[in-house]
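Every protein chain but one is kept in place in this view of the complex.
This part shows subunit A:
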Amino acid sequence: MEALLSRSRQLRRPASRLCWSCSRQLKAQARRAYASAASQPDIYDVVCVGGGPAGLSLLTALRPGKDSRLEAAPGPILEPMQLVDSLLGELSEPNRGMGPPGERACPAVSRDAGLGRRDGCAHRVRLGDARHGEDDRLYDGEPEPHLRAFAPDERYRGAEVFDKVKVENITFGEDKDDLDLTQWPVVHLSGGKQLAARLLVGADGANSPVRAFAEIESRGWDYERHGVVATLEMEDEGWGGHDMKIAYQRFLPTGPVAMLPMPGRYATMVWSTTPRNAALLKSLPAKDFLAVVNAAFRLRPVDLEFMHTTESGQAEELLWRLQHTHVNHQSVPQTVVSVQEGSVASFPLKLRHADTYIGERVVLVGDAAHTVHPLAGQGLNAGQGDVESLARAIEYSVLHGQDLGTRMSLESYNSERYAANHVMLGVCDKLHKLYSVESGPLVPLRSFGLNAVNAMRPLKNFFMDQAAGKGAKLF
């Protein structure tokens, strides 16, 4: 498990400086008194376990800027790049921030990609007014802080990042030296460091150890599908060129496959398919793997199915079959020319929802709180919504002197996000069920429905706004 731990020292400068200094004093005292005792935990306001998009965004949200009502913070402690590099080998789900070395990027997740597609054929979706903004980062055209965490010029100032360490254990603190930490979670890192947290944030993914520590149950079901992810290089910057990035999603009988653009010639693929197909895809040599990926957006389902039946030779198979298939090249992603080594991974798709997002001094965000089928690309959006709401709750408690770790301070976060996420989980689940039907009267009905929505501009806009989190708040 990847561990990213941050102290939001910047949150309330003088108070936490005092907190920091007093904790230092405490440690100094403790060293004198218990020279032989085990190491004392360092005291932090916020410790975030997990360096995925949710964790990094939270860090950025708690970091004060010029526009923030919280005060300025000291310089960077870690280049964000290192952080993301270290994530590449640890992918457990598609929305994790990933990018080619040297380039900080997050897949511009298909905020609008869930709409306008048709059965069995790839459909182009324009991602808002996608542009390279003033700082080369807003690929979804949202001038909101949604993807800010991944911007190359952002530094996690005021936060400490513990890179390439593992969380070995989480326990409660002790009551000694006139300081009662029995209700504070203490995170034990590999290497012996201990961090006592006023608020422990679980941004640690679907199998969240923080959630296990908090004894919060997570319920749901498995889809018997695996998501295959890979970071790919295209032949060019995409049909929209440098300035307009296009995401693609095609519904295949086994599940949707999506190509999500990243800066330059790179893209991230997320392919929901059967566990058997996923295993095959992971075992193929790069040349054949690329052939299957290209085929997934071009060939008919029956041809594609055949390509999953042989152990090798997909590249030649594709060349031959493309001669007999009519493809409008502008309507499918550009040809994929290489796959980043080690970036192909798969994970089981499931629906999970935690019973609650908050406990005393514990809060869950992102996939730790809710795991969703990736077909509508809503996992990252939901995580970003969580972070936005949690950051607001934390800011409110800090400005009003509340203890930001208590359940009382976190209640607004839970009540703001739970219902909204529950609806999102349900909608994605029903979409999956709708699209896993392969024959029968539902198939033409489904196509008719989608075409109808596509034709009715206001209705389509409504759905797109809802998917992008810009529309009227329904829940």
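What we mean here is this: a contact is a pair of C-beta atoms (placed from the backbone, for glycine too) under 8 Å apart; a residue touches a chain by one contact, two chains touch by 3 or more; residues count from 1.
The rule is simple: contacts and distances are computed from a predicted model.
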item	value
Protein name (UniProt record) of the chain left out of view, among "DNA replication complex GINS protein PSF2", "Translation initiation factor eIF2B subunit alpha", "Ubiquinone biosynthesis O-methyltransferase, mitochondrial" or "GL17103"	"Ubiquinone biosynthesis O-methyltransferase, mitochondrial"
Omitted-chain contact residue, chosen from A:A54, A:V161 or A:L181	A:L181
Option from A:R407, A:R446 or A:K460 whose C-beta touches the chain left out	A:R407
Residues from subunit A at the interface with the omitted partner, ascending	12-16, 18-19, 22-23, 26, 43, 71, 178-184, 198, 396, 399-403, 406-408
